[in-house]
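Please read the structure below before turning to the comments.
Removed: one protein chain of the complex. Kept in place: all other protein chains.
Residue numbering begins at 1 within each chain, and the chains themselves are lettered A, B and C in the order written.
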């Protein structure tokens, strides 16, 4: 059993992670952390069905329960402090908060190597999404012709999606440079051919009912290869968090990106 | 058995139509027409495997074999003359050539009504494509939220495709006006959200290997409805030509669009 | 504003319907009914955010608020009594409960015609699903080659799904009889070619993560036509219930199946 503490347990992601740790038979939840919590114990919250776990307000107090893994879903500023604290105390961090600076990241990784503490910081914990990106990158070596179609609910503000851009960036690293489509193609209506990212095209579909979906479509002479990920709800992230917890205790440094543990 | 003549039998579409008529057990090929043909009979051409059918150079000569249906895959100027000639002689035209003017079309339809001659002029003979457009129009009455993804080989010059635009036009006739996506959505890269057609979005994908495909995707609260047509090769048009030949002999006027016979 | 009452408001479907009526600006919720409710008014239940609507325990009491439409998500036995009661009192029923016998159905329809009361009993209220079945039936007239792939979460016990079977039945009414596949095809592993329904094949996929999806796939010479419905959550039924409420007040008899109002 891996002894785990969850920081930021009152947020949406944090509470989902807390439940996952409780339900996973390989894990033992030894504490949760939130400086503004009013409870002393999780059993005061009906949604946890009487589970007896101490609520800490101060990170130093967490040391009393000797956790091996520190799950962190807080805010960037806090995350940085928490992750540093965890590493210094030989607790392996599993961090889902985004927004750390390059410098902070570098510092944390360097320190983890010095102290030989494993850890994971990941912008995306959905294993399926991470595999989709890995497969897309691999396929782009052989199929330079590729377009991305990402589909989301119509409340989304930005297009293309972060995952769409990340995927394009990863493919650009290995793909033979090429502009998709006929050199003389013409848009009868502006935007028909989508967003251009180093010659690849990204199309963003927004419709009610949809959640978060992405299709990476490759074309070659006489054939096509398509990789698609469908995310139906937030729970999809939890299998990646669980995998992270299992893997970090066996490595000796902090890595960035779940793909490094697959 | 319906007696059929094919005009323009030396072109790609015409020769495919000629073979379809020969193979269909409800049809009898009584002649083919091409003013520049050098053959006197189809059996001179090895690809027709000895089928004995006269080749006419002059449309007046066609009357000698009393056709009931006149399939026409020629060029716009010739098509107009041919279709008029067919109607005047009570032969039902089935025409796949595009490019007739509105005036020519009106004149031909009016004359067909006077003479009570059935006929069909269709820009698209693929039954599946025509059904896709009909279904999309019907669904647009109930789901104003819709985006079109059309996918073609990367030699295609125009985007969106003609079928994509036609589908959007048909949906616009019945759809409750609406701009897809969040009112404050933002394109991080221009074109991500596709071409705008009266608030609907059209996305054009171009990849080698693809032929001609279109997906009309509707979204509603908690659900999605998708209608997709895949065209793999030119032969897909022939089931529509065959259907046209069967239907025109039973109607009393020229109609425009295969959808009017479905 | 249409005056609506909801029977069975404490069940999953009923409470979703109640919220839909409250939020729809064309509707006025005038009462809810449940013989076992302890509340006197919806405002006692926090999930309704203080909406002031009387809770009735006896159906006769409902008449005091003069509803025009009676939404019913109860159990078969109660549904029958309720629907009869509604018709007798010139209230249009919109019923989502399944399980009425053929006889009960016939009796209710006959009575509705006598009294000229509009109404709707529907086994499926998802407009997208109903359109999918209608389109599939239409396409089956032209494409006898068709297979169904239905995909559901892996807690589902029966295969094929009810919707899959219903779709196959509807297509069988108009489809030219035909056994899919090569006459001499051979299953290397039993079941590979799916379930046989009058020559059509139905394939049932069961995976975690999935909700309720169905794809009806047609094939013709050189082309394919696919109609797909995705149901992401129970809320998908509510647009059909809303449409039913709007339509029943304008018709003069009880109809079975949402398709009759599309």
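Methods note: a contact is a pair of C-beta atoms (placed from the backbone, for glycine too) under 8 Å apart; a residue touches a chain by one contact, two chains touch by 3 or more.
All of these numbers come straight from a predicted model, not from anything done at the bench.
By the touch rule given at the top, the unshown chain touches A, B, C in the complete complex. Touching the chain that is not shown, out of A:131, A:188 or A:251: A:131 (per the contact rule at the top).
Interface note: of A:41, A:104 or A:239, the residue touching the hidden chain in the full complex is A:239.
Interface note: of A:51, A:225 or A:251, the residue touching the hidden chain in the full complex is A:225. Where subunit C meets the chain that is not shown, the touching residues are 145-147, 149, 151, 154-160, 165, 180-182, 184-197, 201-210, 217-224. Within the entire complex, the positions of subunit A that touch the omitted partner chain are 126-129, 131-132, 134-135, 138-139, 142-143, 218, 220-239, 243, 262. Residue positions on subunit B in contact with the hidden chain: 209-211, 230, 232, 236, in rising order.
Following the convention adopted for this analysis, only the chains that are shown with their structure count from here on.
In the CA-based superposition of subunit A onto subunit B, the rotation angle is 180 degrees, rounded to steps of 5.
Mostly identical positions are employed by subunit A and subunit C in their mutual contact, as over half of the interface residue numbers are shared between these two copies. Distances from each chain's CA mean to the overall CA mean are smallest for chain C. Averaging Cα coordinates per chain places subunit B and subunit C 37 Å apart. The distance from the centre of subunit A to the centre of subunit B, with each centre set as the mean of the Cα atoms, comes to 48 Å.
Computed centre separation for the pair subunit A/subunit C is 38 angstrom, with centres defined by C-alpha atoms. In subunit A, the positions touching at least two other chains are 209-210.
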